[in-house]
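Shown here: the complex without one of its protein chains, the others still in place.
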């Protein structure tokens, strides 16, 4: 984990309310593994006080890319940044997705909303490892979709403005109904109810599944105990989302 | 008193650490009288929480100009504003300088540091009223001087890099030693110790003197009682800087 | 009073004894003067009520400057109850307040119980006052300056004495600087109060490291503003569960969401304080945003939100291991 001040290289709107932030981060970028996140200090004031966590979207050399949604005051202020502004970044943080696992040949990426954020960096790594990749995206509507740097993309939207009208789990059901990929493993990221549904789906099909979880964080580095995730393990009730996650084997989570 | 949201027309550095902020304020600008101030909300966050008061530097049609020094987090954030950003402004506030007073023919403007801020709008009004104007400016050094829109300017700097080496009161002493202007009245603005010295000077020469005071404000509009100025009046111990001032007859103040 | 919002009629009004308030947003004592200062910028008739600056028997000059200092997300004040005194209030301010179409609550401060009574009795003789709010966060000169409000018996005694002298609604404004605010609320309920206001300011302090002096002339002062909101909410919640009389919530409210939080925690109505300094129209905006929230949530009577907190866990305030 490093702490560095990173200049903004660019900030662009890529979809409805979705921004791509590119930072120059020569120390951090090369270290990032797919599924890891950054904890970003929005500005020097005390409002907002705490850092905000964001998955890494992509890296390229020294470039560190984040994709974010404007939901509250932190992301609102982040969307006001301009080229040359500097951001204090902690990272890379957390446990990456387990992509090395020889037990699978097809990675099934499942993302709901901004859960798409960690998928491009994950896709690149999977392809480098010679895995097949299929991508299932769910979004509110066509305007909020971000499909770049992904492969084999299938889409579901709540309003049917693009792809299937329904949830990404409906999409998954349909796809698997017409044929389960060879030795699959699911990597999912999105809102909690979606992850829960994907986890249940994976159990039903007996497919290994890793999820990347979201929730409030205090520190992002394991010192505040503020981010418990409830486990099924009777001996250990909680894991820390920031340190033991954000990626977890879906079966270890009490949904 | 009005409350309006004013777009920034421009923000320019005009001296060391000194910025000129021009707002588009069609409702407020035409109402401003020399010596009045505005109470500006820096941004929508709670840090800083309170508004910041600034004298009006100049108006021109709908243009409202402020001159400010970066001293803390509020003015720091203000200096980051860009064209098109909007500021929530309360104004015009406070009691203006009494320029109508038939008892004087020469206005002696005395400003220390950013005390120069209300002088251009005051100068214009005085000239329109057919008064003679002499201006005495004190500053730390040449780099921090702002002399535009003023007339008959004499200068003192702490380090002697421009004009007299010394304080603006030294300058005043010298000027008056070589001849007191005809029927003068002093209008002074600057740090408290300087105003105190100017007030003493005015008493010594028996010249009418109005001062524009500075200090912490809560509301700027007379509802918090947070800005007392101690008076010599035995019947009324305090006046409110924001409502009864910021301009006061120097003899009414307990220095 | 019914307000049209998003196509729905939303009931915003409430009653306290005989008094009907048109909405649940009052402006807090000491943060809106006597109601006449903001007239040009704010339509006071759109407020639920105006609580006056604390009135004392004699005019009070207040404390020497500096009286205020900004802190992170809040401010400290030591105004020293600067006010024009009850007599000038009656002659100079009340005539205007009688003309406004909103409830007027006279806030009373004093340094002896007799003085509290004297101020109230003067106001009793006047029309145009809908209720009293009693500021007990005042030093008791008889007890070496010890704050009335931190002594439960004293607070109850003030209430009892004033109760015997008025039939107008009597609201006791409690200080948060005590271990169990609910004990004080119960004591004033027993002594006949019609409601409690929760809360006054927290004791705080700021120093100037350059001069090594306290920033405020009185060394400590009262902390208010968004920074204190979580404390105020917890105090309202504690109080509302302890008494049957209504609680008026105060502390750091700046928007409609904040206000709804207080209602859910058990407040019948709320007061907007420091936010008025940031925006003189804050009270009206809060009222509008509360209505918008109700419209959005399909709530027809805002009163249904009072105490409607869904405390899913059984854990109580005191069980929680902080």
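As written, the chain order gives the labels A, B and C, with residue 1 at the start of each chain.
Operating definition for what follows: contacts are C-beta pairs under 8 Å (C-beta built on N, C-alpha and C of every residue); 3 or more make two chains touch, one makes a residue touch a chain.
Since the model is a prediction, treat every value here as computed from it, not as a measurement.
Contact with the chain that does not appear here is found for just one residue of C:34, C:277 or C:293, C:293. Among the residues C:35, C:49 or C:73, only C:73 touches the chain that is left out of the figure. Listed residues C:222, C:280 or C:303: the one in touch with the omitted chain is C:222.
Against the chain not shown here, chain C presents residues 60, 63-64, 71-74, 76-81, 109, 137-139, 144-147, 150, 177-180, 200-207, 209, 211-214, 216-223, 225-231, 233-234, 237, 252, 257, 260-261, 264-265, 293, 308-313, 315-322. Along chain A, the points of touch with the absent chain fall at residues 1-3, 41, 46-51, 88, 90, 215-230, 237-238, 243. Take chain B: the residues that touch the chain left off the picture are 46-47.
In this section, only the chains that are shown with their structure count from here on.
Using CA-based centroids throughout, the chain positioned farthest away from chain A is B. Inter-chain spacing, taken between the CA centroids of chain A and chain B, is 54 Å. In this assembly, the C-alpha centroid of chain A lies 46 Å from the C-alpha centroid of chain C.
Here the spacing of chain B and chain C, counted between their Cα centres, is 36 Å. Each of residues 72-73 in chain C touches at least two other chains.
Among the residues of chain A, those in touch with two or more other chains are 46-47.
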